[in-house]
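The structure under discussion appears below in the form of C-alpha cells.
The excerpt is restricted to a subset of chains, each kept in its original location.
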Amino acid sequence: MTAVQANNLWKYYGDYPALRQISFQLETGQCLALLGRNGAGKTTLLRILAGLSRPQQGILRVLGRESRDPNSRASIGILGHGIALYEELSALENLKLFASLYGVADPEDRARRWLERTGLDTVSDSLVREFSRGMRQRLAIARAFLHEPVLLLLDEPFTSLDDRAIKLLQGLLGEALARRSTVILSTHQLREAMELSTHVALLHRGQLTFYGERPAEMLSDPTWLYRTHGES
Amino acid sequence: MTRERVLYLMGGISAIWLVRNLYVMLLALPDEVEQGAIYRILFFHVPSWFTCFTGFFLAAVASGLYLKTKNSLWDTLAVASVEVGVAFTLVGLATGSIWARIIWGIWWTWDARLTWALITCLVYMGYLMLRGAFDDPTSRAKNAAVLCIFAFTSVVITFKAIDWWRTQHPGAVLSIRTGGGRIDPAMEQMIYQNWPALMLLAAVLVAIRMRQETMQRELEALRRRTHAF
Amino acid sequence: MKLLREVCVVAGKDLRSEFRTKECLNAALSFAIVILVLFSFAVDPSSEQIREMSGGLLWLAFAFAGALILNQSFARELPNDCLDALVASPVSAAALFLGKAAANWLLLMIVELVCLPVFGVLYNMSWLGQWPLLLLVFLLASWGVTVIGTMFSALTVNLRLRELMLPTLIYPMMIPALMAAMQLTTVLIATSGVPPEDWIWVRLLVGFDIIFTSLAIALAEVVLLG
C-alpha cells in the first residue's frame, strides 16, 4: 500500500518558494531519510505531510486519504523542532493528555508504559519545566509513539539524545518498521539515520535532487550523497 | 527537645497573661463615657495592628537578609512572620469592623485608614499567593523576598494615614505619638499590657510555622532525591 | 459525543495547568477585591449614584479580568510549538476552539462569582433577590465575551490573519454583550425584576452568543491552520 503520495507540491513563503515541484511515493514499511542542508526545506515538507501547513499547489495523499483527514491524522505520529510539551504539566500528564486527544483506550496505562520505555518513569511526576534537554526530547519521542502511529514523521529526532537514548530510539524505529509502519525522518546525524533507512531523499533549495533506495556507499561514507548530488 | 519546652512555656505564659488581661478589662476597668462597653475592643484592635506591623517589619528585614545571604532560614522566617502578620491583620480588620458596626452603624466605609488597612492586607495576601505559585524553592524565595520589601511601603502608609488624610477613623491616641492627653492612662496602660501578650503569642506561632516550613522543605528534598533521573 | 469528549480534554488541559496549585481561586479572589478597591478611588463610593452604576462597575471589572485571561489563552501554546501538536492530532479545530473557550469561560465565571459577593459587601448592596436571573445573565454575557476573546487570542498566533482581522476591532466587538450585561445587572441589583422593556437585552445577548459562536466555529479551522 502507498503510505505517502506527493505530486508536484509547491510551497511558498510569501514569494519565496521553499518547496518546488516535490513528487515522490513511499510504500508502507519503508523508512525514508530526508536529507538536505540547512534551509533546504526538510521541515517545511514534513509539516506539510503532517497537515500543519498547506501546499499552494500539488496533490498530497497520506495513508490513502486526503491530508488533514481526521482518520489519517489519528494514525500519524509527529515530532517537530518544537517539542510540543507543556512546561507546567508533569511528564505523565503530558502523555495522558495526548493519549486522550488521540482517543487511546486507557490513557493512564499507555502513558506509564511509554514513560517506562523511554526511561523517564522515575521522573514521571516532575514538571517538564525541570527537565534537561535530552529528557524533553525523550518525552517528545514518547509522545510521538504513544498512539502506535502507522506513519511517523520525525524532524531531527536524534537531537540532544545521549548514546543510550539514540539506541533506544533506533530500537523503537526498528520495531515500528517491523510492524510495517512507515517512517520519514529528517536529520543531520547521518550515521545514526543510515542504519535504519531503506530510502533516501535529498532536498536542495526546495527541490528533490535525489530520491531512491539508500545507496550502499552511504553506510560507510555518509556524506557521499551531498558530494554527488548536492551542489558543492 | 529544649526548644520545644521553651515554646510550650512561652505559649503558656501568653495564655495566662491574656486571661489575666481579659479579667482586668472586663471586670476592673469601668465603661467609657461615650461608647459604653464596646470600647474594650480597643485593647485587641490596637495591639493586633501593632503586632501585624511588627510581623511585616520583621518579614521585610528577613527578606532583605535573605537576598543578601541566600540563607533559606531567613526566607522561612519571612513567610512565617507574614503568615502570622496576616492573621493579626484579619483580627484587626474584624475587630475594627465590629467596632464600626456599633459606633458608626456600618461594617465598612471607604475611609483612608480603613482602605489602606485593606490594601495592606491584600498586598500580603498577594505575597502568600505568589509563594504558592512557584514550584522551585529558590525562585520562590527570591521573588517573594523582593515583593516583601516593596510591600512594606503600604504598611508605612497605613500607619501614617491618620496623619496624612482627614479620616473618619480616630486619630492617634497613644501618648508616644500624641504627647499624651488623648486617652485615659489606665486605658493606655491596658493597651501596653495586652500588646506584649499578643506579641508573645505571635512569636510562638512564628516559631511553629518555621518548624513546619523547614520540615516540608526536607520532605520535598527527599521526594526529589528518590525520583532522580 | 466525540466532539464533547474532545472539548473536555482540551478544556481539562488548560484548566489543569491553571489550577495546578490551588492559587487560581485565591488569585481570583484577591483580584476581585483589588479591582473593587480601585473603583472606590475612581468614583465616590458613598454616593447614592453608585447603585445605578453597579452593573457598569461589575462588568468593567469582568471585562478587564476577561481580557487578561483571554489574552493568554493561545499564547500558552506558543512556547514549545504546542499548538502544532494539537492541530496535528485528530481533534477537530472546532473542538479545540470550543475547549479553549470553555476553559476560559469557566475561569471567567469563577472570577465573576467571587467578585459578586465581595462587591455586595464592600459597596453595601444586596444582589441575592434575583440570583437565578443574574446567574443567567452572567453565563450568557461571559460566553459572548469569551468567544470573541478566544478568537482574538487565536489570531495573535496566526500572523497572516491577524493583519486582516484587525485585533483593534475585536475588543470593540464585545461592546454589545457588555452593554447588555451592564444594563441587566444594574436592573437586577437595583430593582426587583426585569421590566418588560429590558427583555430585549436578554434577546440581544442570546443572539450575540449564537452568531459569534457559529462564526467562530466556522472559522476555527482557518484561523488555527492558516
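Read from first to last, the chains carry the letters A, B and C; within each, the first residue is number 1.
Note that in this section a residue touches a chain if its C-beta (ideal position, glycine included) is under 8 Å from a C-beta of that chain, and two chains touch if they have at least 3 such contacts.
Values in this document were obtained by computation on a predicted structure and should not be read as measured data.
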Stoichiometry for the complete complex in this file, please, as a label-and-count formula.
A x2, B x1, C x2
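The definition used in the following text is that only the chains that are shown with their structure count from here on.
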Point out which chain occupies the most central position, where each centre is the mean of Cα atoms.
C
Per the C-alpha centroid definition, the whole-Å distance linking chain B and chain C comes out as 37
Determine the centre-to-centre distance between chain A and chain C, using the mean Cα coordinates as centres, and give it in whole Å.
39
Taking each chain's centre as the mean of its CA atoms, how far is chain A from chain B in angstrom?
59
When you check chain C against every other chain, which residues touch at least two of them?
none
Could you pull out the residues of chain A that touch at least 2 other chains?
none
What residues of chain C sit close enough to touch chain B in their complex?
21-23, 26-27, 30, 33-34, 37, 40, 45-46, 121-122, 124
Where on chain A is chain C touching in the complex?
47, 50-54, 68, 70-71, 73-74, 76, 78, 80-89, 93, 97-98, 100-103, 143
Inside the complex, what are the residues of chain B that reach chain C?
106-110, 115, 118-119, 122, 125-126, 128-129, 132-133
